[in-house]
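One structure is given here, and the rest of the page talks about it.
A protein chain is absent from this complex, but the other protein chains hold their places.
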Amino acid sequence: MSTFPYLLAMIVVPAVGAAVVAALPKGRDELAKQLSLGVSLLVLVLAVLATVAFDAGGERFQLTTSVAWIPDFGVDFALGVDGIALVMLLLIGVLVPVVVLASWRDEPPGRRSMQAFFAWLLLLESLMVGVFAATDVFLFYVFFEAMLVPMYFIIGSFGGPRRQYAAVKFFLYSLVGGLVMLAAVIGLYVVSASELGEGTFAFDALRQIEIDPGVQKLLFLGFFIAFAIKAPLVPFHTWLPDSGAEAPIGGSVLLVGVLDKVGTFGFLRYCLPLFPDASRDLAPYVLVLAVAGVLYAALLAMGQSDMKRLVSYTSIAHFGFIALGIFAFTTEAGTGAVLYMVNHGIATGLLFLVVGMLIARGGSRQVGDYGGVARQAPLLAGVFLVAGLASLALPGTNSFVSEFLVLIGSFPTRPVFTVLATVGIVLAALYVLLLYQRTMHGPPRGVLLEGGIHGGDPYDDVPPARGGASAATATVTAPAPPAVPRLRVRDLSRRETAVAAPMVALVIALGVYPQPLIELIEPAVAATMSEFELDPDGDGVVPADTEGTD
Amino acid sequence: MSLTHYLVLAAILFTIGAVGVLVRRNAIVVFMCIELMLNSANLTLVTFARASGTLDGQIMAFFVMVVAAAEVVVGLAIIMSLFRTRRSASVDDANLLKY
Amino acid sequence: MIQAPDLSLGALAPLLFVFGAACVGVLVEAFAPRETRHPVQVAIALVGTLGGLVTSLLLAGERQVTAGGALAVDGAAVFLQATIAGLGALSILLFAERSLDPARSAFVAAAAVPAGSPRDRELMTAHRVQTEVYPLTMFAIGGMMLFVAANDLLVMFVALEVLSLPLYLISGLARRRRLLSQEAAVKYFLLGSFASAFFLYGLALVYGATGSIRLSAIRQDAAAETGGGVLLVLGLALLIVGLMFKASVAPFHAWTPDVYQGAPTPVTAFMAACTKVAAFGAILRLLYVAFGTSEWTWRPLVYGIAIVSMVVGAVLGLTQTDLKRMLAYSSIAHAGFLLTGVLGFGGGADGTGSGLGATMFYLLAYGLATLGIFAVLTLVREGDGEATHLSKWAGLARRSPLTAAVMALFLLALAGIPLTSGFTGKFAVFRAAIDDGAWPLVVVALLASAVAAFFYLRVIVLMYFSEPAADGPTVGVPGLPTTIVLAVTVAATVVLGVVPGAVLDLAEEAAIFVG
Partner (left out) sequence: METVPADGLIAASWLLIALPLAGAAVLLLGGRRTDRWGHLLGTGTVVAAFVLGLLCTLQLDGRQVEVGLYTFVATGSLDVPVGLLFDPLSAVFVLLITGVGALIHVYSIGYMAHDPRRRRFFAYLNLFVAAMLLLVLGDNYVALYVGWEGVGLASYLLIAFWHERPAAATAAKKAFIMNRVGDVGLALAIFLMFAQLGTVSYDGVFGSVGTLAAGTVTAIGLLLLLGACGKSGQFPLQAWLPDAMEGPTPVSALIHAATMVTAGVYLIARSAPIYDETPTARAVVLAVGAITLLIGAIAGCAQDDIKKVLAYSTVSQIGYMFLAVGLGPIGYVAGLAHLLTHGFFKAGLFLGAGSVMHAMNDQVDMRRFGGLAPHMKVTFVTFGLGYLALIGFPFLSGFYTKDAIIEAAFDRGDGWGYLLGGVAILAAGLTAFYMTRLMLMTFFGRPRWEPGVHPHESPPVMTAPMVLLAVGSVFAGFLLVVAFPLEEWLAPVFGEPVEAEHVVAPIVVSVLVTAVMVIGVLTAWLFVGRREVPAAAPVRVSPVTRAARRALYADAVNESLLMRPGQWLARALVFVDNRGVDGAVNGLAASLGGSSSRLGRTQTGFVRSYALSMLGGAVVVAGALLAVTAG
């Protein structure tokens, strides 16, 4: 195992980069962009090297570095990754450069300079790495909270019309969660102090101590609420559609792609190992939230007229799947859930990116303002379709593997919930194909026609029921002469292609050959789940049933 | 008459002072009420001193008087400046700052 | 035959320094020619405060009761004295700022001249500056340092007055908006002396109950007669009222918003920072030393007061439109947070719990951040006065990014976002409280700070996310003094947030009461 502190480097490099970009004199946007791209690519390289240095068969935490930070609180600046964290770091490494490239031509509102945007972006990257790499609960918490600040500014300064509202909502939601968690963190510390003599925040030490069930429940709730807000589970989700819709595309991608994963990551890394009994007892309730989210959010997604809101809601549904996988307490499902985090980051990231490209052309977020784009911009449509299929988990795309693992892994222990969640894959097909049909198919419409924007009711453009049948008998079976649109939609530019290509490649590659990632993830998950699979009772299938039925 | 009476008297004075602060408008009068409260405390101190047969109480009373005197100086200065600008010493007139 | 009480001048050095500077200041005021006064006064004040700071730092580790047992020079006293002296020095610098106000000073030229009179108007523009504010401030600082070291109730009372009376005066000395300033002074004075009357009466009752006013003696007595006599209880109640008033804890906070808003901003900064430290120093000493024995059940009371204070501060702050007033409510909320630290003292004889150290650290962090934020307030001006109305701050980040950034930093610190001093402080006191089993209180505190975070955020939203207004305020270029203050406070806020270890150690080691 190498001695080079990859993790530290991955935190420091972007932080320094952010400082430099921020310090650049005004009007050097181009330089700022190139610099940010370079830095983020460097981080990607580091992430890859770290993965190479990581020994999947080795002990749980590797590439560790630790220095005493606040001795009075027993806080160490301790970094280290297991497979779960490592894949998230890889995801960050991939997404940030893509986002930088995707934001290249963004026009910030009110003549703000993009320099600030890229500075915040890099700072965010640094903090995100920290969150996943921290092996000290206090350190984790610090990153967890600090992470809000750059995202807050990214949404608030560079977002859409209602950005102020969205930014504050995002910050307050997360802050409330964070503060509740803070109480739990301190509580954990106090418990550890009473158990081990002197308090500690070291994850490994905390994992060892036995906590009284009652206390466990309280602490679990403290952590859970914070995480359930971050990775929005119904009913803590309403901030995400606003933030996701108002944030600049780059922000949205990182928000749902990585930031929110901290929540699900937290479930797996902190809630389960630290509070096993509480997790076991409360799992049914969590699963109710998870499955409710899957169905509820999917239906909501169908009802959206704003494309970015729609994508946000689909993410909420996906987070439901992830939570299901985690709280099913099986290695298969857990592995699937972690893989899901990565895949969702890529798939939904791609979806957000391509939606952003569409919005950049049409200038409207309303589904109803588009139609027949596929004819004018086949490449755009193709990427859109790939992203869509990935998010409805079509076999051959990366998401299929994870969703399949989650479901097949959850079924043995949680049949009822799994069956309900499986219904969600039909809904997923519905919201994706509805969106695709309304925007890409049919005759040119909306901005493609009059070049103007009209607000679209989500249903104003649904073809009449039985439209297929009746229209078929009437119309002829040849391509109808295309209406000549006044406003022509360009196909993807070279830059946009460069943005989409790697993501599409990942979608396919991870869909065809996911095993390497799985081998990276499994040991850590197995270690976490071992506590649960060992216990004799059929892991509360019965409560699962009772919960599921109501 | 026993020491208790002194204590009760002091308590009554204190109360009168406190109520005065609440009900009087003129800043000077309010301030006098506060002085009354201070002096009721003094009376209490002296009484207890007598009770315990030590002199500490009396000494403290002297301290308090000095402090009270200083307070008078400062207080009157402030109230005067207010009075001279507003031509009124009513504390109710001074409520630009609120909510 | 009377023998002089023991008196170790060494231990009193900080006090002597400050009071000495104050007296010299008075003399200078009397004899030095007007034009030389300002630099001289500032110099003297700085020498006094910094001298006090240095000497108290040298005294670190000192444990003794001196001046015939009237003063306790122990870890806590020294730490708090150093804090007060340091914050005092910074406040003096704020007072000394001359380049912001067109008339070169934030203080009225002649307090005696009625506001709005012709004379007043001509003085308004004249470059004449008044300097009695410096000796007054020095007395106040001295009083505060005495306050935290007082080992018997009488000294505490005297110190209380010594620190209060100058404050009453200087809060009435604003150069702009004199009416508000004077009103603030009157309110502060009347309510302040009202409160000290309570304190005094409490003192008398305690004296009656225990026959002594020496904290240690009271402790023994209180411990002896379990539950304590009614007199003692009433006495304690009244003492608490007096102290809570100074610490602007709800429900004794009513004066705070008005006075904070009316007083000259540098004075507000001084009050907000130093008075809070002094008051809590006294509260800690009274509760831990005199009534620290486990028989004494003031904890439920403080528990309740803390909740009230946090909630009132946080909720009332939501709808404020004046920044100074908003910060007043924030200081009320923070008083509540501090009380959670006070509760976390583990019932130990000399505060063996982590509460004492945590509270002292919080005081330091809070004081610095508050000073800093008020310093920023002095920069943003419209016309000749400061633009304290929230709406004026819209889009400030575009007009002057640096100011906005600094402001944002302090706001985040007050909101308790990690990597700022505010978070470390909050963490420390909350840990102490939970340690002591007060976790429900902590949960309330956390929710309250979430609410409070909203109004801090609102300022950031305005500064960064709103488009600047056409008739926006001008951002003055700070002179050297304010620059120093800002530099120090910013640095401290970041350092205490990122690497608080050293200072936390200091506070922990200093968490000792003798007496």
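A, B and C label the chains in the order they appear, each numbered from 1.
Simple rule for what comes next: a residue touches a chain if its C-beta (ideal position, glycine included) is under 8 Å from a C-beta of that chain, and two chains touch if they have at least 3 such contacts.
Note that the structure is a prediction, hence the values are computed from the model and not measured.
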Missing chain touches which shown chains?
-> A, B, C
Touching the absent chain in the whole complex: find that residue among C:157, C:245 or C:260.
-> C:245
Among listed residues C:57, C:237, C:405 or C:514, the absent chain is touched only by C:237
In the whole complex, of A:433, A:498 or A:527, the residue touching the missing chain would be A:433
Across A:34, A:113 or A:422, the one contacting the chain not displayed is A:422
If the hidden chain were put back, which of C:108, C:213 or C:312 would touch it?
-> C:312
Footprint of the hidden chain on chain C, which residues?
-> 186-187, 190-191, 194-195, 198, 227-228, 230, 233-234, 236-238, 240-241, 245, 251-252, 254-255, 257-258, 297-298, 300-301, 304-305, 312, 315-319, 451
It is residues of chain B that touch the chain not shown, namely 18, 21-23, 25, 30, 91-92, 94-99
Where chain A meets the chain that is not shown, the residues are 234-235, 237-238, 296, 299-300, 302-304, 330-332, 335-336, 372, 374-375, 378, 382, 389, 394-396, 400-401, 404-405, 407-409, 411-412, 415, 418-419, 422-423, 425-426, 429-430, 433-434, 437, 440-443, 458-459, 462-463, 465-469, 471-473, 475-480, 482, 513-515, 518, 521-522, 526
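To be clear about the criterion, only the chains that are shown with their structure count from here on.
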Report the topology of the inter-chain touch graph, choosing from line, ring, star, complete and other.
-> line
Leading the contact tally is the pair B-C
Select the chain whose centre, defined as the mean of its C-alpha atoms, is least distant from the mean of all protein C-alpha atoms.
-> C
Mind checking the centre-to-centre distance between chain A and chain C? Centres are C-alpha means, answer in whole Å.
-> 45
Report, in whole Å, the distance between the mean C-alpha point of chain B and the mean C-alpha point of chain C.
-> 25
Per the C-alpha means, the centres of chain A and chain B lie apart by a whole-Å value of 66
Which residues belonging to chain B are in contact with no fewer than two other chains?
-> none
Residue positions on chain C within touch of chain B in the complex are 111-112, 114-116, 154, 157-158, 161, 165, 168-169, 172, 178-180, 182-187, 189-190, 193-194, 197-198, 200-201, 203-205, 207-208, 211-213, 257-258, 261-262
Seen from chain C, its contact residues with chain A in the complex are 398, 412, 415, 417-419, 423-424, 427-428, 430-431, 434-435, 439, 442-443, 446-447, 449-450, 453-454, 457-458, 461, 464-467, 499-501, 504-505, 508
Residues of chain B defined as touching chain C within the complex | 7, 10, 14, 17-18, 21, 27, 30-31, 34, 37-38, 40-42, 44-45, 47-48, 51-52, 54, 56-57, 60, 63-64, 67, 70-71, 74-75, 77-79, 81-82, 84-86, 91, 94-98
